[in-house]
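For this depiction, one protein chain was excluded, whereas all remaining protein chains were kept in their positions.
As written, the chains take the letters A and B, and residue 1 is the first residue of each chain.
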Amino acid sequence: MERKIRVLIAKPGLDGHDRGAKVVARALRDAGFEVIYTGLHQTPEQIVSTAVQEDVDAIGLSCLSGAHMTLFPRVVELLRERGADDIIVSGGGIVPEEDVPKLKTAGIAAVFGPGTPLKDIVEFHKKALRKR
Amino acid sequence: MSEKEARERRRWETETYKRACAQSQERKKRFMTTSSVDVGALYTPDEKFDYLSKLGFPGEFPYTRGVHPTMYRGRLWTMRQFSGFGTAEETNRRYKYLLEHGETGLSVAFDYPTLYGHDSDDPRAVGEFGKCGVAISSLRDMGILFGGISMKGVSTSMTINGPAAIVWGFYLAAAEKQGAKLSQLRGTIQNDILKEYIAQKSYIFPPHPSMRLIVDTFEFGSRSVPQWNTISISGYHIREAGSTAVQELAFTVGDGLAYVDAAMERGLRIDDFAPRLSFFFNAHNDLFEEIAKYRAARRIWAKEMKSRGAKSPRSLLLRFHTQTAGCSLTAQQPENNIVRTTIQALAAVLGGTQSLHTNSMDEALALPSEKAVKIALRTQQIIAHESGAANTIDPLGGSYYVEWMTDYMEEQAYKYFDRVAALGGVIPAIEKGFFQQEIANAAYQYQKEIESGERQVIGVNAHCEKDKPDIPLLKMDPRGEARQFARLKKIRRERDKAKWTKALADLEKAAEGEKNVMPLILDAVKADATLGEVCDVFRKVYGEYREPSLY
Partner (left out) sequence: MEIVERLLKGDAGAAARLISMAEDEDPRAVKALSALHAHTGKAQIIGVTGPPGAGKSTVIDQAVKVYRKKGCKVGILAIDPTSPFTGGAILGDRIRMQQHSTDPGVFIRSMGTRGWTGGLSKGTASAIKILDALGMDPIIVETVGAGQSEVEIVRSAHSVLIVEVPGLGDDIQAFKAGILEIGDVFVVNKADREGADKAVAELRAMLETCQEPRAWAPPVLKASARDGAGIGEVVDALDSHFAFIKQSGAKDLKDRASAEREFMEVLRDRLAKYITEKVVRKGEFDALVERILRRQLDPYSAAEKLLEPIEKGK
């Protein structure tokens, strides 16, 4: 049986803008993925613990409040602590260009800014299968 | 439309138009608005159109053409740029900059911890300090924010909802410290919790106690701060969350009616509070659709308020602020956003807005830089003084297309009112996730139209360029957060403990009972209770809201 790719879509921090997260979740669903959605206002700890229990292949973080530089790297750090850093983490939201390389250094595999075509996000996740 | 005109129109359609289409096809199979409404090739006079009942005259029922008899010939709209970041000190400097450049009102953006009623040093605030607004945790912060700005001279709008009553308390107390009387103060608190549940999601307490706090502010305002707009019923965020124009209109006006009904249930007289209700709409790219939306909103509101027994003409007026659509801005080729914002601002002006915020070109990337904000403000000034749009009232009134669109929007809004009523009203519909689902569906549909190329967004899926944008971004003071933490510590150390304890205990009692909480909030903030502490009192009594799990 074909392996199903599972992706966690999460909203870290206090930001309540969930338009993008929901649109991406639907696009991934329509591309045949299993998408776990956390809802709003998640701490990095909740996100990582959820990712482990759900055994996801990837995490997509959405944050439009500007808190990404604190919250995104924290998720990667906690994954490392749990030995789950083979989960691919990407992020989206209002991320200034100059933050992108810093996020990549911190272990965020991709940053999807406003206007990113959904098919790019889908293609990115098709390659996100974790090794078992 | 006379019979002859109708005949002629049919002839034109079947002969001239059809022939032309047969010779060379139209550009697209389907023409649609930003909200995916089908648009016909040509609009002509509607035979049932009754000028007096549909439009009337400016400043008269049903106010379709405008709420004031002279509109912009008398006074231009208020140019009010939404602004705030970092500490109170930094934002205070930005306000002075904007006032110096001709802005006529202030509009405060708060950061997320403030919007959720947390102090800046709360663990839940990690990473969010001053990020998308200014951090205000205490009366002292508010004093700094307006340092050197005359609070009785300026009108201030504050985008605050969950903890609106408390932040308003900070403002009122700070103004009193400056020597102003409450009756002199002019401004608006957003205070619209329903759209938080529906779209923006910065809620704290469950719906029923939230409505109680809102009605408390209505009551207190009409008695003590009579020039203050105690609510700004907002469609802006509903639209940003991905709704259509019709949904924005229907859900917003529907929310407004829900507030009116709640206040009347409490026994408030409609003409006492209704004149202080104000609205806040989005301005998206589709010029005509947006103009029709504002016109329909005014007409629906006037009719509905009349049917609820409003006697004072001021109760019938839908006065509104407009902000151009943040969600329409692109991170690609950001300079193009100046053009988008211009079209959107023009829509707001042609639609008769009372005040306007124009977005800065860099907002899809970060908080706006000083230069970008200035261009945005200048855009309004050019529309006001160069475009001619402010010379006459409702210049598009009578446009066959705009009148058709206005009627269409009104009709669709009433359909939504019926659906919401069938679900038991606005709050039950929120709890069932109705609005949230409708908006999420519309947002996905819009995105799919972009993906398929049916909808073109310049720079995103058409006329794309490889170059990365090169615009200067705002730098925040990196030591601001530490300064704020120190200030909070100092306040907690130095305040009069006995006074503080009593104020919070009295407030808790009031929250449990039925007495208006506003005076007790004022006592608490004057006793240097912080935002988080006051909100914790309400959290304890009312609990916290969790949204239905829909996606």
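FYI, a contact is a pair of C-beta atoms (placed from the backbone, for glycine too) under 8 Å apart; a residue touches a chain by one contact, two chains touch by 3 or more.
These numbers were taken from a predicted model, which means no experiment stands behind them.
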item: Chain not shown, its touching partners among those shown; value: A, B
item: Among A:G20, A:G39, A:G66 or A:G113, residue touching the chain not depicted; value: A:G39
item: Residue numbers in chain A that touch the chain omitted from display; value: 1-4, 6, 25-26, 28-39, 42-43, 45-46, 49-50, 52-55, 82-84, 132
item: Residues from chain B at the interface with the omitted partner, ascending; value: 206, 424, 432, 543, 546, 549-551
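Following the convention adopted for this analysis, only the chains that are shown with their structure count from here on.
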item: Mean-CA-position distance for chain B and chain A (Å); value: 30
item: Contacting residues of chain A [partner chain B, same complex]; value: 13-19, 22-23, 25-27, 37, 39-40, 64-67, 69-71, 94, 96-98, 113-115, 117-119
item: Partner chain A, residues of chain B touching it in the complex; value: 112-113, 115-116, 118, 124-128, 131-132, 196, 200-202, 240-242, 327, 329-332, 363-367, 440, 443-444, 447-448, 450-451, 457, 459-461, 468-469, 473, 547, 549, 551
